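For this depiction, one protein chain was excluded, whereas all remaining protein chains were kept in their positions.
The chains carry the letters A, B and C, assigned in the order they are written, with residues numbered from 1 in each.
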Amino acid sequence: MLEFILMFIIIISAILALIQKDLLKAAILTGFSGGAVAVLFQILLAPDVALTQAVVSAVIIPVFIALAVKKTQREDS
Amino acid sequence: MNELIPLMVIVPLMAALLISAFSKFNKITKIFAFVVAICLPIIPLASNYGLHYFGGYAPIMDNVTNVMFHPAITYSFTFLQQIFIAMVGLLTFLVIFIYLNKYKEVSGPYLFLLFLGTAAVTAMLLTDDIFHMFVFFEILALAQVGIVAASSIDYSYEMALKYMILGSIGSPIMLLGIGFLLALTGSVNVTDIAAAVHNGLVNVTSPVFLMSLALIFFGWLYASGLPPFHTIKSGIYSKAEPHGAALLQSFTVISMISIVLIMFRIYSSLPIFEVLIVFFSILAMVLGVSLALTQTDFRRMIGFLAVGELGFIGLGIGLGTQFAITAGLFQALNEIMITALLFIGFGAIVNATNEVDTRKLGGLLAYHPKVGIMLLIGGMAMAGVPPLSGFQSKLMLVQASLSCGFPELSILAIMVSIATFVVFIKTFYAMFLRPKPNDLEVEGKEVPRSMIFAMGVLLIIIILLGLFPDAVTSGISNFVGGIL
Amino acid sequence: MAYVQLVVLFTSAALIIIGLYAAIFVDNIIKKIIGISFIEEGANLFIVAIGYRPGGVVPILMPGMDTSWFAANAAYPLPFGLVLTSIVIGASTLAVMLALVMVLYRRYGTLSTKVMLADTSKQEEYNE
Partner (left out) sequence: MKLYDQIFDVVKQFKKLFSPGPVTNADVSGSITAEIFLIVSLVISTLLLRHVNVLLAGLVAFILAIVLISNIPLIPKFKIEQEDSLEKMLFYAIVTLAILVTFLYWGGNLV
């Protein structure tokens, strides 16, 4: 059951990130999707990969994107 | 000594890290980079042929099925690897020599990128492990982007970003293909996968196997710059510094042949594999040369010519016989040198005139006769004029396609050679022979000695290989006989 | 094939298709890069799903485990090792792309791909 919920979280947050007008929200939604993938890795018996993915994809990548957005512009015109 | 095999990758990698860490000591960095660059072509020539297992895990024999398994990342070093690694090492040495002579203050990150790229292509050639190859393929892409972005030419950042975005589509797709292979065979070692395919453990007609071919093939198209990636490849050549472009095209050629040899060992039982390679090679030749004919920026023109020449390599490998593959690999070796010569030579002209548009140039033969003559010979070698090395490999390719029963391909190859010749002579006329335009200033600007030295070295190798092709082709032919 | 694997494979396919869609149809460069990172994520997910074994255990040999039982029940660890490398490479690629975008934004003042990464010959008119 958990994997179905995770699947919906991943796909819907990925789609929402791409249709968002505010780029900062898009960055946060990317983190959501990455974090859900990390949990999915844990279900797939790969705890080491899940740890790396949780750090990289749920924290580092959104922070990078948020920094880039801060240095450029926030609205998607 | 077999211990030298891993050193071929480790030496440039360590040099790259050390140089970027200690780049504030200008003098020491210069000397160190020079010494390492000299070592690069010498190590492969001094090393013995053989295999190297990382971590010392020797292959395990399964007594039930009589199949060997390779638990370690394996490096295999034969004549083919030796000659190509020595050639890239020589080219890296020449490029670093030019770079060190050109700038008083060396930039650590730039040298880091050059050495990193060399280490990556060396590992790609040596490795027998498909995922290891993928990792270095990604590192190579990063190094290429860095070399392009570090140049001072206008719009180089844009081109680097375009290359990177296309690359970040191409490489996950290739990773997916590797994943399909892993799912089918449970191994990432190419020898194991090839054994599983040839022993019938894998159903070669299953859609999953075909799908993995499609995905890895797409990654190969990106790596080698065949269509639809020919525009971006020629673009990054034209936006890099000339010596950087000379190295970039050698990276492209070597990643192309290393990936295609791995694909050939796995998929050679599928007839569609050869059809695909020949199809994309023809497309590359036709599009590359016909677009090169219409360019006015001469760096872009050589970029398109380099892509067109890649089609010849693909043609040789796609034909699939021993003679044809030998011809294709020999053509790859020639192309590395000839295109490097052309990039360095035209880069010298850019240095001396600050102009890249052929319409605004002219009459340079009186000012730079040495560069002009060397460029003329290099262009003739590229077009396949006897007795230069390009002629030998193209003749072999034409013979191979005739003996395989494809006379159309022979006609096409000859036509592409003639069109290459036309492109080159047109540009040579416009730049060197036609009267000098009044507003062009060429007085008082010298071509750097190091560039002329590098061109001379490459020219000597081109002429020697043209006169004695057997020195290389017999060894390559033995190697090809081993993988068929 | 366990249904967990099927769900994961569907997810990875969806991520890859979303990424390819974003690469063609989304104009904003940062969103395009986000979309491309989804392709990478989908490929990783696919490879991890290969190593999964239904009803298996985590492939870490704890003290006190029986070795032969462990070999029969543990998941296949090779794909996990590969994905670790691939995640890190993907993150570094993304960082370099975003850095290039930041530099280019200063020159063009917009994030639109049509302007920022147009044909080289047309770029002069957009350049501020």
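Just so it is clear, a residue touches a chain if its C-beta (ideal position, glycine included) is under 8 Å from a C-beta of that chain, and two chains touch if they have at least 3 such contacts.
Computed from a prediction, not measured in an experiment: that's the story for all the values here.
Peer 1: Touched by the hidden chain, which of the shown chains?
Peer 2: B, C
Peer 1: One chain is left out of this view; which of B:Ile19, B:Ile43, B:Val289 or B:Met374 touches it in the full complex?
Peer 2: B:Val289
Peer 1: Which one touches the absent chain: C:Val57, C:Met102 or C:Ala118?
Peer 2: C:Ala118
Peer 1: Could you tell which one of B:Val416, B:Ala454 or B:Ile476 touches the chain left off the display?
Peer 2: Counting the whole complex, the residue in contact with the absent chain is B:Val416.
Peer 1: Name, in rising order, the residues on subunit C that touch the hidden chain in the full complex.
Peer 2: The missing chain touches subunit C at positions 20, 23-24, 113-114, 117-122.
Peer 1: Name, in rising order, the residues on subunit B that touch the hidden chain in the full complex.
Peer 2: So the residues of subunit B touching the missing chain come out as 159, 162, 165-166, 169-170, 173, 205, 207, 210-211, 213-215, 217-218, 221-222, 227-232, 235, 270-272, 275-276, 278, 282, 285-287, 289-291, 293-294, 296, 357, 359, 406, 408-409, 411-412, 415-416, 419, 422-423, 426, 429-430.
Criterion: only the chains that are shown with their structure count from here on.
Peer 1: Which of line, ring, star, complete and other names the graph you get from chains that touch?
Peer 2: It is a line, because the chains touch in a row without closing up.
Peer 1: Please work out the Cα centroid separation of subunit A and subunit C, and write it as a whole number of Å.
Peer 2: About 11 Å, centre to centre.
Peer 1: Between subunit B and subunit C, what is the gap in Å from one C-alpha centre to the other?
Peer 2: Computed from C-alpha means, the inter-chain centre distance equals 27 Å.
Peer 1: If you look at subunit A, which of its residues touch at least two other chains?
Peer 2: In subunit A, no residue touches two or more other chains.
Peer 1: Among all residues of subunit C, which ones touch two or more of the remaining chains?
Peer 2: Where subunit C meets two or more other chains at a single residue, that happens at 33, 37, 44, 94, 101.
Peer 1: Name, in rising order, each residue of subunit A that touches subunit C in their complex.
Peer 2: Per the stated touch rule, the residues are 3-4, 6-7, 10-11, 14-15, 17-18, 23, 26-27, 30, 33-34, 37, 40-41, 43-49, 52-53, 56-57, 60-61, 64-65, 67-69, 71-73, 76-77.
Peer 1: Enumerate the contact residues on subunit B facing subunit C in the complex.
Peer 2: 131, 135, 138-139, 141-142, 145, 149, 155, 157-162, 164-165, 167-169, 172-173, 175-176, 178-179, 182-183, 186, 188, 235
Peer 1: Using the touch definition up top, name the residues of subunit C that touch subunit A in the complex.
Peer 2: 4, 7-8, 10-11, 14-15, 18, 21-22, 26, 28, 30-31, 33-35, 37-38, 41, 44-45, 48-49, 51-53, 56-60, 75, 80, 83-84, 87-88, 91, 94-95, 98, 101-102, 105, 110-112
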